[in-house]
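Just one protein chain is left out here, and the rest sit where they should.
As written, the chains take the letters A, B and C, and residue 1 is the first residue of each chain.
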Amino acid sequence: MIPRYSRPEMTQIWEPETKFQIWFEIEAHAMDALADLGVVPKEAAKAVWERGGFDVARIDEIEREVKHDVIAFLTSLQEHVGEEARFVHQGMTSSDVLDTCLNVQLVRAADLIIADLEALLAVLKRRAYEHRTTVTIGRSHGIHAEPTTFGLKLAQAYAEFDRCLDRMRAAREEVATCAISGAVGTFANIDPRVEEHVAAKMGLKPEPVSTQVIPRDRHAMYFATLGVVASSVERLAVEIRHLQRTEVLEAEEYFSPGQKGSSAMPHKRNPVLTENLTGLARLVRGYAVPAMENVALWHERDISHSSVERMIGPDATVTLDFALVRLTGVMDKLLVYPDRMQKNLDRMGGLIHSQRVLLALTQAGVSREDAYRLVQRNAMKVWESDGRESLLELLKGDPDVSAALSNEEIESRFDLAYHLKQVDTIFARVFGE
Amino acid sequence: MIPRYSRPEMTQIWEPETKFQIWFEIEAHAMDALADLGVVPKEAAKAVWERGGFDVARIDEIEREVKHDVIAFLTSLQEHVGEEARFVHQGMTSSDVLDTCLNVQLVRAADLIIADLEALLAVLKRRAYEHRTTVTIGRSHGIHAEPTTFGLKLAQAYAEFDRCLDRMRAAREEVATCAISGAVGTFANIDPRVEEHVAAKMGLKPEPVSTQVIPRDRHAMYFATLGVVASSVERLAVEIRHLQRTEVLEAEEYFSPGQKGSSAMPHKRNPVLTENLTGLARLVRGYAVPAMENVALWHERDISHSSVERMIGPDATVTLDFALVRLTGVMDKLLVYPDRMQKNLDRMGGLIHSQRVLLALTQAGVSREDAYRLVQRNAMKVWESDGRESLLELLKGDPDVSAALSNEEIESRFDLAYHLKQVDTIFARVFGE
Amino acid sequence: MIPRYSRPEMTQIWEPETKFQIWFEIEAHAMDALADLGVVPKEAAKAVWERGGFDVARIDEIEREVKHDVIAFLTSLQEHVGEEARFVHQGMTSSDVLDTCLNVQLVRAADLIIADLEALLAVLKRRAYEHRTTVTIGRSHGIHAEPTTFGLKLAQAYAEFDRCLDRMRAAREEVATCAISGAVGTFANIDPRVEEHVAAKMGLKPEPVSTQVIPRDRHAMYFATLGVVASSVERLAVEIRHLQRTEVLEAEEYFSPGQKGSSAMPHKRNPVLTENLTGLARLVRGYAVPAMENVALWHERDISHSSVERMIGPDATVTLDFALVRLTGVMDKLLVYPDRMQKNLDRMGGLIHSQRVLLALTQAGVSREDAYRLVQRNAMKVWESDGRESLLELLKGDPDVSAALSNEEIESRFDLAYHLKQVDTIFARVFGE
Partner (left out) sequence: MIPRYSRPEMTQIWEPETKFQIWFEIEAHAMDALADLGVVPKEAAKAVWERGGFDVARIDEIEREVKHDVIAFLTSLQEHVGEEARFVHQGMTSSDVLDTCLNVQLVRAADLIIADLEALLAVLKRRAYEHRTTVTIGRSHGIHAEPTTFGLKLAQAYAEFDRCLDRMRAAREEVATCAISGAVGTFANIDPRVEEHVAAKMGLKPEPVSTQVIPRDRHAMYFATLGVVASSVERLAVEIRHLQRTEVLEAEEYFSPGQKGSSAMPHKRNPVLTENLTGLARLVRGYAVPAMENVALWHERDISHSSVERMIGPDATVTLDFALVRLTGVMDKLLVYPDRMQKNLDRMGGLIHSQRVLLALTQAGVSREDAYRLVQRNAMKVWESDGRESLLELLKGDPDVSAALSNEEIESRFDLAYHLKQVDTIFARVFGE
């Protein structure tokens, strides 16, 4: 996480101030529950809410001595609350606070990412409808295949990020748990009702069974999900990069006045945002593996997961949030060149219609093997002519083809509209409209 | 995937025979739909079902020439069906068959893994109840913390694998889609109703929008999920390995008569199965990254994902299936030594009760800081004596402690039963009973 | 490792037959050393060499009972050698045999990969010289930048794989060690001279200090190196895939007669080999992480590494070997289209010369900022005209430019040969000639 690839909305979730505020709320809510159960005086709980507070610099100072962050926090809290603070944290263990706090942070981060995805989906939908019938060549293996529309490309991206939205919601649900269960999770020194109360107040569910920690398979799933979402970001980013290539140039990232593409080459307009997204995706993906390695903690807990989470907690969420917002901006302002799409479509001398002729031949009674051979031998001539030869003309001139199909029948297979007839069906499937 | 770590139930899903049988069914069901739509003759569809078949060796032979597996299959099919076969695959593209087949295989693999998880859960539940009140020391950082029960350890594992079960069901759902949408997914040459028919027959849902391929974010999520499940396998495996250590020896993998632990040291009984599971988890986890890299295919598709899936499709599912079954066997026959658990529990001179004394002191009016210091100074003496000193006796002899608590009050904090009082609550949460 | 992506030269290294043969040699050489030291009778050593042998099926059968592969092997050996076999393996531990064998296999695998790299380098060198002055556009960000030559592209690949060759040699050196040091590496029951003898005979160095195992940092380095080499394979593969795009088509994988690019579209010629290589690279890279996780074995050893190595040992080496040979074939037969390179070069209306004009302006006294602006404003017109405008003409018509440079001076900056003047220098650096 570096400022260059960060948004304040997300970074503030990970700031010390935020963390200690969440700790405070957990401890104070726990006090309420303990007071209701008669374990601590009601005035003590009241005092915590009223005089409670902490001082980040002071906590740092204490931690340098005691080498324990929760104890440092509690000491600082005591300095604000006074004498009644001795009831705070009663029967709890540090992880009760740390783990519940981490999950609150991950839930908030998930909420931002979910909002990011919703914003991205809105843009993708708008632009998909805008280019619903903008014909463009579909490419497999980087090679012209058959026509599709630019709207369909975007509908595909929409459907993919819609799945990502579902996944993020599931990942959020996975980590939305709270544990206030004591040293090894037995509730020996704290009533389970305290956990239930804190969970409800913090917007979480009680963890059914914790040890000292909330089990890390939940977090592994969360970070793995971020990795998958990042991979979908990469897919769309790579698509744009391809479309902006000099020789293709069917779409282009918006290029602001005053922007310089290259210090040495004034003519350059590079897809730097989507290239950047490609790199960011690698990072987010890379954080999934350490998160999975964190699952196998020793016995009721060891603390090896902590350093990993202190890093990848912010790194993964901040980076993905930034990436999604950047991608939304790219897609929102993307320059689309339908003329160029048409030009590229035309450049292969009609090769893209080869399949339809193949089908026409088989329907006219030619064996599939023969039909394939007939089409291929003409297609290869066009291919080798770099699109200067016309497949239509060659086919019409091939006696074996003519034997099966009339010129009119051949010509009817070179109709672009033919390829668009199910666009509405697909849009209905994707957008449900 | 090697025989040593494979079960035939899973490997057969990945055998050529199975794959071609699924291809056959896809093509044949598609023929039915095409016939219903009047695109191909009904007799042709009938002929495919009646005379349809293929020959694996023959397909291999043809593929060596044409370098295209689906064409090779179709040729072999034609050799069985005869002339009507020219209608087969009409308007479809190879990926329609390949991707739908892969998803059928992944769904079947998921079903096996789901069954594995259910079997594991049944064993974990049985053994959790068996050891519901078998007291054992809970350990954080590998260091004695406070008492828990062996049943609670197993209840935690149960809850974790129950989450894995939910995840696998979601992963199965993710990949249970079918695409019969043609060269770039536009249905230009094939009616969407064909896809709907084939999907229904193969137990899948239609892919809302495919390009040439079913989008690989679905598969990335699937393999990432396998990686998370494998990480949970590792956690339980590591727990057993720890418990079997010579100095701990609270539980042990079953050791069959005739088994040899070491070629050189006849006395050894090693936790080799759970060590093996630890390694298998690394493998399954490692397959998640290539699966995520597969998402960003170029434009409407490139074929870079194919080699990855040919390897990790079988490797990841076969290995995880094997691991889960092995883990179930280990847990089923695990030798548990309650006496040894009690002996280990006792060896620390009562240190494990330190927190309860701390709480008693604060409840008696001592400040938290002072209470911590009082307990710690006695605890350190016990620690340094390697458990020969008794914390109870030292506390009773400490005048600062005695000033706050009577001997009876101190003694009451050294009661093991105290730690078990919420076991039923937790079991109810986990097992819902 | 699947037959589709395997070469027999590499797979045979990993066959049971090979493994047991290496085991036999290790045990027999150890016997010689033990006999020389007077620990075992000379006749016993002789008997092992003379009557020694094993039976793979028999070993499998025994292993099913004793669940220990080395004991099973020794039993089979005894069945061939007879009574003197009781001296075999004396003072050794299974890992002495297993680890030394694994390293022999990894060394042999490295030797194959080294040979693969040498073959690839020879092809790259030949083709680099063939296209030393074949001018082509250099691209950054997928956008035309300035001219380079196709030979330079290949020289870069040569230099990169030459580094890979050095790395593989270092990786080979890393794992070329032998351990015959007993149960925990103390040589308690076996003289270190046995290790030295076996090492020398097997082409290895003695491991300075082993525990029970040869330390796995060596293997981690080996597999990480394979991952880096695979990433270089991916780089060149991606280059070819880009060059074969319909709109670029500057080079193409060889397309054999009879080959079919698509079952549905007879016109397709896809870069399927290099796409395949891209996927294979993902796989090999993915094996590096489990290999690194294998390093932290517990105490003097645990066996978690074993399952990982049984899989990735063959998988990583077989896949990389196959990929390198495939890449060599692709590069050897690559179809290169200089005409098309020239055509692409020309399509941008001279934009690629923008930097030289920029430099000329600054040398003529225009500030860098102003010069950049002057060139950019003309370049953008060309860019937006899709290359129909000519940068040369626009510049000549721009009064601010004309104020600094004469028409002749401008024209002189549009010379292609200018860009080739250091090609020989670079070739001398790379090929040392």
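What we mean here is this: a contact is a pair of C-beta atoms (placed from the backbone, for glycine too) under 8 Å apart; a residue touches a chain by one contact, two chains touch by 3 or more.
The model shown is predicted, which means the values in this text are computed figures rather than measured ones.
Looking at C:56, C:184, C:200 or C:336, which makes contact with the chain not pictured?
Only one of C:56, C:184, C:200 or C:336 touches the chain omitted from view, namely C:184.
Just one of A:180, A:213 or A:283 touches the chain that is missing; which is it?
The missing chain is touched by A:283.
Among B:45, B:289, B:325 or B:430, choose the residue that contacts the chain missing from this document, as touch is defined above.
The missing chain is touched by B:289.
Just the residue numbers, please: which parts of chain C touch the chain that's not shown?
Those residues of chain C that touch the unshown chain are 74-75, 78, 83, 85-91, 138-142, 145-148, 152-153, 155-156, 159-160, 163-164, 167, 170, 174, 182-189, 192, 206, 208-212, 215, 217-218, 220-221, 224-225, 227-228, 230-232, 234-235, 237-239, 242, 278, 281, 285, 288-289, 292-293, 295-303, 355-356, 359, 362, 367-369, 418-423, 425-426, 429-430.
Using the touch rule from the top, list residues of chain A that touch the missing partner.
Residues of chain A in contact with the hidden chain: 1-2, 4-5, 65-68, 70-71, 74, 89, 92-94, 182-183, 189, 241, 256, 258-265, 270, 272, 275-276, 278-280, 282-283, 285-287, 289-290, 293-294, 298, 302-308, 310-312, 315, 319.
Spell out, residue by residue, where the missing chain touches chain B.
137, 139-146, 241-242, 244-249, 260-262, 264-272, 275, 289, 293, 340, 344, 347-348, 351-352, 354-355, 358, 372, 375-376, 379-380, 382-383, 386, 391
Rule of thumb we're sticking to: only the chains that are shown with their structure count from here on.
If you average the CA atoms of chain A and of chain B, how many Å lie between those two points?
Centres of chain A and chain B (C-alpha means) sit 24 Å apart.
Got the chain A residues that touch at least 2 other chains?
Residues 139-142, 145-146, 242, 289, 293, 355.
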